[in-house]
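One protein chain is absent from this view; the other protein chains keep their places.
Moving on to chain A:
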Amino acid sequence: MANADCIIIQGSNMAECHPVGYQWVAEAKARGAKVIHIDPRFTRTSAVSDKHIPIRAGSDVVLLGALINYVITNDLWFKEYVGAYTNAATLVHDDYRDAEDLGGLFSGFDPEKGAYDSSSWSYAEEEGGTIGEPSGPEHGADAGARAAGDLFGSGGPALEHAEVQRDDTLQDPRTVFQIVKRHYARYTPEMVENMCGIKAADFEYLARAITENSGRERTTCFAYAVGWTQHSLGAQFIRAAAILQLLLGNVGRPGSGIMALRGHASIQGSTDIPTLFNLLPGYLPMPSAGRHDTLQEYLDANASKQQKGFWADADAYTISLLKAWWGDAATAENNWAFDYLPRLTGAHGTYETVMSMLRDEVEGYFLLGQNPAVGSAHGRMQRLGMSHLKWLVVRDLNMIESATWWKDGPEIESGELRTEDIETEVFFLPAATHVEKAGSFTQTQRLLQWRHQAVAPPGECQSELQFFYELGQRIRAKLAGSDDDRDRPLLDLTWDYPTDEHGDPDPEAVLAEINGRHLDGPDAGKPLSTYTEMRADGSTSGGCWIYTGVYADGVNHAANRKPGREQGPAAPEWGWAWPANRRILYNRASADPSGKPWSERKKYIWWDEEQRRWVGDDVPDFPVDLAPGSKPDPALGGPAALSGDDPFIMQADGKGWLFAPKGLVDGPLPTHYEAQESPVANGLYPQQQSPARLVFPRKDNLSAPSAGTRGADVYPFVFTTYRLTEHHTAGGMSRWLPYLSELQPEMFCEVSPELAAERGLEPYGWATIISPRSAIEAKVLVTDRMRPLAVGGHTVHQIGLPYHWGVGNNAVVSGDAANDLLGVTLDPNVQIQESKVASCDIRPGRRPRGEELLALVAEYQARAGVTIETGNRAITDPEAEGIAPGPSGDASAGDGPQT
């Protein structure tokens, strides 16, 4: 980021929530970069930016689409880059119909399942067919249930093969370029003014800043965080930025890209080596029953040997993983113990799990460094869910609200729960802090940095590593001697780590296992140097293919600490970045198609004709000796099929995708839909909300009516939730610390002077905020940093709510939890909740206590006339959208997920 000429921070409050990473923005600014912050609120990030542009929460696709339109209409796109490196010239199949033609729907919508069949979005094949997925199509409803979008953390979706049809003149209406151009033609500055509340002059300023700082000589970088992801179409917000950046040539170059700012020290690490229900390490999918019943089916579905690039070798990554986990017990005869892996039978994300708890389908629950009673959407559902458990284990630094809800939670106060009736047995186990254990953090830039232990944990506190190691040992001891097949996966696990005098396993031994080693031949036992050494024949092991190389030559490269000033611009000897210690992904794109740097100023990786190899400041992200002009035999697959101008080596066709023929379940192009709850009608299409969003029509999960429907004025204001620098998420690491608590002691809401005047809110007095789920109280901060926006002819007021506080008696500071106001509606690609925009009302004074609180919430619900059907129709206007009217698409009663 320090190399960027312009930085757009949107969907993130970077200076407040990522203050350490913000040093690079500060450095870029000191070197003359322009920094623009686009956010509903004027925050500490806005304060140190060149310009703040207020935006209506949830309208980002309109703005980004208008920027795409601006770039195309004014002919400002980077032609050589786009033509060679993106799929702009690729032809899409004839059957494809755009949202422009179907009132906001794409072709293939299945109203019965509320999901898309994406086959009509495919690339065209020579003989009139389509390039499908290697193991046949998967319905959007099934892909959504396994949050298949999460798989693309390290590579793109699979294709049968990469023999695409192209029109390099970009004139064919079926080319991706023409489709994109047409799709965004109505995303205009006027639309931005009407939908986002951004003035035309501000849009012009933004568009000029971005385009004047893009091209051969200059680069623009985007940074986002959960302000983009936590929406019912969050993945599409990011896709929209990706299209813009590809059109401007801002991917794979210094100071370019889209920075996904991760919220905690190792959240990147916990998706790489996942704590998610649907992933195995390195973004391999968790097998699904029916789709991945055998190893062969699984491997075929993950990647075709006929597609381009390194994802074609996913079989080697999978089998090396199985060898790392089950060692000698994983053999060719038992398909490398593939059947030891559990199979998904549906959606098992965190929210589905909580709903399963309410149905008494879940007996026990481990909470490790997570405080869902405060930090997850719909806190009441979370707490009531936990009250149905038989046992609950909370491992944390402090006695967090998720461990105490049974005695002092909001439902005890309201009378919904009585402590003596709750049968859940709660175990609190104290955890070691990050300074009391060693290990690695993987941060935003995919950089692994080793953390050494400073002091031993006090008392009974243990590291996670030690806890799980001991738990595994105890379970295995209990199962020892069992001849039940179902115990084999546990008994055959490699579970043999050296421990220190306190019984804590050596984390370097775990890192070595993750890195992988040669199992056969002269190098047997030696660590692998790079993932390309992995084989599908069982001769290598490795716990996470993208991390291979971190322990090359038996050295812990994550612990490298050579200061930046003592090395080159990419600082390769500070920590270790996956994959292969590469600091900028797809960096082949930093050179032109002939291999020369686009400009001296933005020189990074280039082709050295004398050495016949790619050289430069970083590890080239390309086969190092593949010459720029190479055109391999089209019959080849995998890395050998890459052309000299295919920089996107993890994409099945080697190109950056402007249009996504596969991989997304809610549309191949980002399209503006309103949030689940919105006081504004969609000005672009008859379709109000994302048709493929995951909704949960339940009595305990009611939604506010959207604009134009009865009762919308009962919850007239938009609220958005966020963090403050002084606290850590749900407060487990900050509300127990006096030094942090005294800096932000009380829950507050931020409102504009106009809204305060309209509702009679007193500065620093109390206010009650009511949603269809709950009501909370907060102190009032009246500030010009919140601005009412003129949108579609009326004023939209936005209310800011930090979500750090929770109700309990153990912390230094406590307060009502903002997340109690939220409902559960999910993005179908990745199953993330929509928590950055929802509807509410606000009024002065404290909230009622006890049963009166429930009565207040019910009174609002009745006044708005909300039912479980409110806001939960998949199709807004069947007639306008070419869908036969009928009961399908309407929500039906019951508490199962409905899409």
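Throughout what follows, a contact is a pair of C-beta atoms (placed from the backbone, for glycine too) under 8 Å apart; a residue touches a chain by one contact, two chains touch by 3 or more; residues count from 1.
Here is the rule we go by: contacts and distances are computed from a predicted model.
*Asks:* Which one, "4Fe-4S ferredoxin", "ABC transporter permease", "Heme exporter protein C" or "Acetolactate synthase", is the UniProt name for the chain you do not see?
*Replies:* Answer from the record: the omitted chain is "4Fe-4S ferredoxin".
*Asks:* From the listed residues A:A524, A:L743, A:A757 or A:A858, report the one that touches the chain absent from this view.
*Replies:* A:L743
*Asks:* Give the residue, chosen from A:G708, A:P763 or A:G865, that touches the chain omitted from the document.
*Replies:* A:P763
*Asks:* Please identify which residue in A:S12, A:S49, A:S387 or A:T876 touches the non-displayed chain.
*Replies:* Looking across A:S12, A:S49, A:S387 or A:T876, the contact with the absent chain belongs to A:S49.
*Asks:* One chain isn't shown here. Among A:D646, A:D666 or A:E726, which residue touches it?
*Replies:* The missing chain is touched by A:E726.
*Asks:* For the chain left out of this view, which of A:G128, A:G459 or A:G793 touches it?
*Replies:* In the full complex, the listed residue that touches the missing chain is A:G459.
*Asks:* What is the set of chain A residues that contact the non-displayed chain in the whole complex?
*Replies:* Residues 15-16, 19-20, 22-23, 26, 29-30, 42, 44-52, 205, 433, 458-459, 461, 724-726, 736, 738-746, 748, 763-764, 779, 781, 783-785, 812-813 of chain A touch the chain that is not shown.
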